[in-house]
Structures are given as structure tokens and as C-alpha cells.
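Apart from one protein chain that is not included, each protein chain of the complex appears where it belongs.
Entry: chain A
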Amino acid sequence: MLLRSVSITDTHSPHHGKTQDVRIANGRIEAIADEISARDGEEVFSHEGARLSPGFVDIGAYLGDPGHEEREDIASLTAAAAAGGYVAVAVLPTTDPVRQSVADMTYLASHNGSSAVDLLPLAALSRDNAGKDLTEMMELAAAGALAFTDGPGRSAPGNLLKRGLEYAKSFGGTIIDSPYDTDLAEDGQVHEGGVSVSLGLRGIPVMTETIPLARDLTILSYTHGRLLLHLISSADSLQLIQEYRDGGGDRLVGCTVSAHHLTFTEESLSGFDPNFKLLPPLRETTDREALRNGVLEGRIEAIVSHHRARHGEEKDLEFSYSAFGARGLETALRQLLSWADTDEKLERVIAALTVGPRRLLGLPPLSVAEGNPAQLTLFTTEGSSTFTVDQLRGKTTNSPLLGLELPGRILATVNNDRLWTLA
């Protein structure tokens, strides 16, 4: 296939910033040049203003298969991810039953290789996510598990984290923790601040994140394992990570932030819309600005969708009864474009959707260069349109972006030797 006149957005590519023709053959980038003539019968992609980047990779989307297929099954999750320009999604092991056996890895991998989106397995850190006994981590890693986590919503218990970090050193494994102290959070609903007071909702203080985060970094220094901090939501958290790094700490694989936390703040909650009810909660404008700067300065390596499908019976309720979580796969790039409005910012954001998550997951880098496997995303930053429910591709409608004017759009992806165009 031939991608005609695409502007290459990939700071790791020798062709970055140039508008080129790109030929894909046998699943690899065969040629990149000013002009390549199409062969007879060759599939040609052409779109005014198209940009080409490495394929987007997500970390930590919630999959409902098995156990909660009514929220999101493999078909609906991959459809949503493709619509958002993703070529691979590392899905959380918080299924029912949890993903913790070699058979579970095989089940997930059996869907890969022929669709627009490959599923990358994360495995449970503790058996049944119960926070007690380690899973068979070495077996799971050998079967393809990229990292181990008990999922967001609570930190791993200290002793479990310590043992997991220690044990995983034997095979270079990575532990993912999302710092959150459920005891301090009590029954918190939203970030603790002016908005929580004004709405009469119980607040979730920033220290619910910073206290376990500081603990995580202390355990990391002690164990010399490999830790990935997933879903940082506050400026204070970023500061703690900076202090760890400034102090010579080099065992932190990196950290992630969600596209929602880079887009919205607690102010979005003033109308009690449960689609903005997230965990960790949306915080203040100063937090959002610090997180944006963290991405632009490369201190936050990956932007994730934090995709969590919830059906109406668990989401479309009075705010306190509504479950945490929002969809994010379909909209991540477009909502990021709403503030990443210069070429320089765009480059950083694209890196945090591509190079960054690959590195955090231990995957080889895939820049847009001849000879590399062709996992690519085609998008445009031009134009804008209102995001509507018919643009969602999953089984649920819990998106906080509905009704908002969003710039740009995803045009197509290349994966598994095919061009996947979006209608």
C-alpha cells in the first residue's frame, strides 16, 4: 500500500517534519521518499493534511472480557481503540476472573495478528487481585505478560509491592501501581477542594495519592525493582517523582497520566455529570497545568486513555451512586489537540502516545523509518467537529466529551499489514 503525501510526525524518525510518500509492503515500511509511483492495483491512501506517526499504544484500558462483556468485549474495545487511532492496547487484568494464568494470556493473544488493534496483556500482581499472594509471575511473563498490577482504584499493599518488585527482578519484570489510599479517601466522590464543598460531595484529598506514591518510591529505592506509576493526577505527585529522580533514583520506569486529566478539571463536575466522575478524580487547574507541563517536558512518559466503559445501569444514576470511570479510547488524540495547539506541543503529545508507552511496556521502539514494522496512525489536526454519540464505537456511552467541539480527527491506522480506514 502507498500512503500519499503524509506529513511525518515522529521526532525519532529521520523524516520528521517532512511530507513524504510512504510504501508499506509485507507488514514493513518499504520506502519513504518525496514521490513514489503507485504500482498496478496498489492500495493508495491520500488525504489533504494527513499526518503520519507511529501507531498509538494505550496502557491500562479496562476490558470486560471475561466477566463484564456487557461493558466492553474484545470486539467493542478494539473497535473503539481503532477509532481513536490505536494499534495496540495493554489491557488491565481486572477481569472476572482476573487475568492470572498462562491460558488467560493465550486467550488474549489469540485475537491478535489479524485485526486493527492488538491486545497486550497485563497480568495480575496478586492472585485474584486479592492483595496477598503473588501470581506465577515468571510463567506469566514467559507467556507474554508485559507488566503486573492489581489495577487502579487502590495501591498494592506495601508488603505485596515489596515482594513483587523484588521477585520481578529475576526476569526484569515491571510492576504497575496506581497510588491511591482507600482508607484516607473514605467514600470520597470528587477531588477535595472548592467544588467538592460547593456540591456537598465528600472530597478525595490529594494526599490519598501522594502518601502511597511516596511509599511506593521508598519501597522502590529499597528493592531496586522496576516500577511504573500509573495515572498521576496532581502537581504534588509530579513533584515527588521529580525529587526521587533528582535524588539519583533510576528505578522508576516512568509514569502515566490520562488524557482526561490533561483535558478537564474539577470545574467540569459543577453540574453533577457522572461522566466526569473518575478515579483518580479530576483535580484543579494548577494540577492540570503541571501535568501538561510534565508531558511537554518529557517528565510524564505516557498519556493513556484511562478507558473504562460503564453501562447505563451503573453510570446513569444519581452522582453518589454512579460508578467511577469514563470512555477514553475514541477521543484521546482529539481532546489532546484541544490544548496541544502548536507543532512543538503536538510532537510531545504524539511521543507520549507512541514512543513513551512502548518504552514503559518494554516494547522495541518503532519509528517511521524504512525497514521498521508498519504500525502507524494517520490523523489530521485540521478542522473540527462536535463529538456525538454515533462516533462512539463501544457498547456504552459514558464519554465526558459528548457535545464538545473537538479539533482534528483520526483518518486511518496501519497494522497487521493492512490499512484500516475510518469512515
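To be clear about the criterion, contacts are C-beta pairs under 8 Å (C-beta built on N, C-alpha and C of every residue); 3 or more make two chains touch, one makes a residue touch a chain; residues count from 1.
We take it that contacts and distances are computed from a predicted model.
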| item | value |
| --- | --- |
| Undisplayed chain, where the name is taken from the UniProt record, one of "CO/xanthine dehydrogenase FAD-binding subunit", "Proton-conducting transporter membrane subunit", "NADH-quinone oxidoreductase subunit N" or "Aspartate carbamoyltransferase" | "Aspartate carbamoyltransferase" |
| Contact with the hidden chain (one of A:272, A:324 or A:420) | A:272 |
| Selected from A:53, A:126 or A:196 as touching the chain missing from the view | A:196 |
| Residues belonging to chain A that touch the chain removed from view | 186-187, 192-194, 196-203, 205, 271-272, 313, 316-322 |
